[in-house]
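Presented below is the structure to which this report refers.
The complex is shown incomplete by one protein chain, all other protein chains being positioned as in the whole.
When the chains are written out, they are named A, B, C and D in that same order, and each has its own residue count from 1.
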Amino acid sequence: MEPTTATAAPTRAKTHRPTLDDMALPLGKRVRLHRLFYGSGLRNGTLLILPIDQGLEHGPVDFFPNPDSGNPDFQWRLAVEGGYNGVACHYGLARKYMERHAGRVPLILKLNGKTNVPDDDDALSTFTGSVADAVALGADAVGYTVYVGSPRQDQDFLQLQEVREDCDRYSMPLIVWGYPRGAAIEEKGGRDSLYAVDYAARVALELGADIVKLNIPKRGPKDAKQPKDYASLEWTYEQGAERIVRSAGRVPVLVSGGSKLGDDDLITKARIAMEAGACGLIFGRNMWQRPLDQALAITEQVQKEVLAHFPA
Amino acid sequence: MEPTTATAAPTRAKTHRPTLDDMALPLGKRVRLHRLFYGSGLRNGTLLILPIDQGLEHGPVDFFPNPDSGNPDFQWRLAVEGGYNGVACHYGLARKYMERHAGRVPLILKLNGKTNVPDDDDALSTFTGSVADAVALGADAVGYTVYVGSPRQDQDFLQLQEVREDCDRYSMPLIVWGYPRGAAIEEKGGRDSLYAVDYAARVALELGADIVKLNIPKRGPKDAKQPKDYASLEWTYEQGAERIVRSAGRVPVLVSGGSKLGDDDLITKARIAMEAGACGLIFGRNMWQRPLDQALAITEQVQKEVLAHFPA
Amino acid sequence: MEPTTATAAPTRAKTHRPTLDDMALPLGKRVRLHRLFYGSGLRNGTLLILPIDQGLEHGPVDFFPNPDSGNPDFQWRLAVEGGYNGVACHYGLARKYMERHAGRVPLILKLNGKTNVPDDDDALSTFTGSVADAVALGADAVGYTVYVGSPRQDQDFLQLQEVREDCDRYSMPLIVWGYPRGAAIEEKGGRDSLYAVDYAARVALELGADIVKLNIPKRGPKDAKQPKDYASLEWTYEQGAERIVRSAGRVPVLVSGGSKLGDDDLITKARIAMEAGACGLIFGRNMWQRPLDQALAITEQVQKEVLAHFPA
Amino acid sequence: MEPTTATAAPTRAKTHRPTLDDMALPLGKRVRLHRLFYGSGLRNGTLLILPIDQGLEHGPVDFFPNPDSGNPDFQWRLAVEGGYNGVACHYGLARKYMERHAGRVPLILKLNGKTNVPDDDDALSTFTGSVADAVALGADAVGYTVYVGSPRQDQDFLQLQEVREDCDRYSMPLIVWGYPRGAAIEEKGGRDSLYAVDYAARVALELGADIVKLNIPKRGPKDAKQPKDYASLEWTYEQGAERIVRSAGRVPVLVSGGSKLGDDDLITKARIAMEAGACGLIFGRNMWQRPLDQALAITEQVQKEVLAHFPA
Partner (left out) sequence: MEPTTATAAPTRAKTHRPTLDDMALPLGKRVRLHRLFYGSGLRNGTLLILPIDQGLEHGPVDFFPNPDSGNPDFQWRLAVEGGYNGVACHYGLARKYMERHAGRVPLILKLNGKTNVPDDDDALSTFTGSVADAVALGADAVGYTVYVGSPRQDQDFLQLQEVREDCDRYSMPLIVWGYPRGAAIEEKGGRDSLYAVDYAARVALELGADIVKLNIPKRGPKDAKQPKDYASLEWTYEQGAERIVRSAGRVPVLVSGGSKLGDDDLITKARIAMEAGACGLIFGRNMWQRPLDQALAITEQVQKEVLAHFPA
């Protein structure tokens, strides 16, 4: 349950993580985010989101490890039975698969996307749905991918502003998928560099996100190509996570899982995210690229790790 | 006739094919699709569609084998006399040729198209009509071509979203022509590769199609260029058909005929499509590139094959 | 006078040419086309149109052979005194020059155009006027140029769709200037090849034209570059004319005159057009690049030729 | 004063210049143009316009010869004291500087512009104001620059059509700055060639200008690159001026001054313009690149020359 006083801080995170009070929310957004943070999942103010937009972003190849996962019913069942805080997907999946599960797990409607067939040099994801669609589907938030640093970020920002204004109109929470991408990013350390992710965190804050989804930055062979202050910085994986949480400021951070990890690594990632002050986890392939019983089991393990930091 | 219980499954297909109940349809779409599936053609829940958009897509060269086919009256007569479930064409043909046949065979208004004069490296089909046009013409569905993987898929998705929202507004069924296309697709196995068609099936599902038109994938010389998991996959033509039907999920698949085949091959294709769980066939040149009597005869053969799988 | 029965066919054309009944017209289009076909000119169902858009398309250089023609009053006088069925021009000429002749000869408002200063590799003509302008000027039809096969045909089709929908709204007849153009066309036989013009005829039909203006195709040195079926075809100039009339189907064909011909050649062209089933002629430079008396004389000759095929 | 009969022709011009009657004006345009032609300046039907858009088009470098001219008050004072028919400028100057002079000299609001920092190969001037702005500022006309022959003339024509329709809506006179520009123009003789300017004159007429501003064409080293008929033409500067006036037809021509000339050359230009039938002069740098007393003196000289041709 959400603490009843605004000043109550979350526990056991090294970095303060923003409360709903910190987020300066209009009423409707507060209602919807309260539902996500305290009316779903562990109901402890931490999000565990199940994304199923990989069929668009990567194609059915992501379902090869677990063919059942090609049927979105699999993920909805996992989300409902596993006690997730929400499912994130595009309009088509929600429209065709959500009916039987409606109301049992919140929907985060992803509003833009692309395939990965063309390369990412000048990446831009255009719309697959609208905030009005999200309202009509009973969603509790929308997701928008911004490719920070792409040569086409000019179009991207325009799209994002449009979404942000629609979110203001409907008081719909806006979750920004903050992805560094494009040729210039690759020349300056790459998409997973601290420079890139840290910048993406701040861009989400500047442009009006309510929540930002980020990858934890990783040290890499192109680190020296980062702008000087980043290139010379010493940092651990944990410190990278803390830094991006700080850069996002009052915009809570959702840590993404990325491609499949070993179970220990996954739990470690969850722990580091919690310690760094992230508001939640958005783990997809790491969860649903397994048979249902195993997927439910790893879900429980992750939730246990979350509860160790933020008891219900 | 449509089975009266939602759970009744179609017969004799190896793969389950979606029923109208599976498709989570709003009322108006249900009415219109019922008309297409159970009020036309064999009235057995299987579609046999006659497309006549080749004059735009390929030019009059497609009419050379049967000069009579250059007159769209030929196709309408074939569709009416042959008992097709619908004619798919652009606005101009419908406006000038449909009047005498109005109400005798449903119309699927194709909403976008292009000529094949410029190459397909960055293919995009822009609008030739609107969903409002479809309503005004009494159409029972619209068709939209999306070139999955084209460098211009960003514009394509925006167009498709616009059509999809108009379809929601008017409760007009949306049939997506799911075509892999463009330079990047050709570098990754080509437009008929399993990778490409499988991806296209999923994209249609993600973006909100009600039905998707697909080519059955074919093994080819560029197969090794596909992403690894596809390149190493063993599969037969039949299995390819089944896979794309599964990837389309609750979006029924219309199998397209492509360029002219021998009669046996055509019937085989119909059989494989039916066994794979396709909801229907959209055969154009294979039907109308023959004199009327022969075209009616092959139509009957195809229908017989369909009936062998899904009796009326 | 228009025959009072819908089935009455025009006479002395080898190819049937579409009647107003064939064209499936809404009421307002029928009224306006009746005025063009039977209320103007020879009133025999054949159009003789005087275009004056060359000042935009080619510049004043077209007026050098007859300097008087640089003053649009010259063409209006010729059109009125010569008994043409209409004048086709852009907004500016109509607005400044038509007042004194208003109602004495119909106006066809050309809606898009360009100069020929940049090359035609990716030709696109943008708007110079709107269908609403045409209504306000009392025009009886609008003209739109589509560059079939141009790399920018995607934008062109979007523009044409917009015009077509506005034409539906106001019931204004739509005359499509069907011009093959652009780098890809030149590589496949050129703009005057049978392949190119035949394709353009069909595109006009597919996209909803009411009438299409075409050049009669010509044999040329690049014929072998056409797609195979066209490259191997044997055909005469007369057969080329017939073929494009057939490809346009229920969309009547206006044969354009192009640059200046000898008088005999011009009359021959008129004859071939009539025999091929064209609905009319749109001759500009061939008429007004002469002093008024000579222009009236050649006009009369052309009309005589028309009357030999379709008596008043 | 405007002659009270429509047939009264201007005097002492070799070429007839259009009267307001010739221009087929709607009522509001007539009122506003009457104010410009007969209610301001010499009130003799000839315009003397002072343009101050050079600060945008060329930058403050144009003010170096007379630093006072960097303050737009200078030009307004010159326009008021010198008895000009109008000041032409962009929104910003009008908004900040016109108040004290409001009503004492008409405003022509320039609606589009650019800097000359990037090269002119594909020149396009986008909007800096709207026709509605012009109405709100009490302007008597608007100015729009069209770059005839630029690779981006397609966008330019669209913009111009939008302005032209707004001008129709508000009955606001439209003055087109008709500038040949872009790589293709340079390859065909250059922006000052007879071919280029003559074409620009016609384009303005075709696209619905009420008045067109043109440079008098000049013979130049690239003349032979013009299209054949122009390349072989013999003509004097005077004949060039007459030709473009004829090509503009019922659209009166404003002759522009260009960069600074000697006084004799300037008066000669005024004389030639008047003899050629131009409706006026738009001289900027030639006037305001001098101290106020000298600027007033040359203004008077120019007016004297005008009066020699068209007495008040």
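Convention: contacts are C-beta pairs under 8 Å (C-beta built on N, C-alpha and C of every residue); 3 or more make two chains touch, one makes a residue touch a chain.
Remember, it's a predicted structure, so these values are computed and weren't measured experimentally.
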Among shown chains, those touching the left-out chain: A, D
Residue among D:Pro18, D:Gly55, D:Pro106 or D:Pro180 touching the omitted chain: D:Gly55
Option touching the unshown chain, where A:Asp62, A:Asp198, A:Asp223 or A:Glu305 are the choices: A:Asp198
Chain D residues that touch the omitted chain in the full complex: 53, 55-56, 59-61, 64, 70-72, 89-93, 95-97, 99, 113-115, 117-119, 124-130, 133
Touch list for chain A against the chain that is not drawn: 23-24, 148-151, 153-155, 157-158, 161, 164-165, 180, 182, 184-185, 188, 195, 198-199, 201-209, 227, 229-230, 246-247, 249-251
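Here is the rule we use: only the chains that are shown with their structure count from here on.
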Both-way neighbours, i.e. chains that touch chain B and touch chain A: none
Between chain B and its twin chain D, rotation from the CA superposition, multiple of 5 degrees: 145
Chain copies touching (chain C, chain D) - same or different residues, decided at half shared: different
Between chain C and chain D, centroid-to-centroid distance (C-alpha), Å: 36
Where chain A and chain D are represented by their mean Cα positions, the distance between them in whole Å: 58
Where chain C touches two or more other chains at once, by residue number: none
Chain-level touch network, classified as line, ring, star, complete or other: line
Interchain contacts, given as pairs of chains that touch: A-B, B-C, C-D
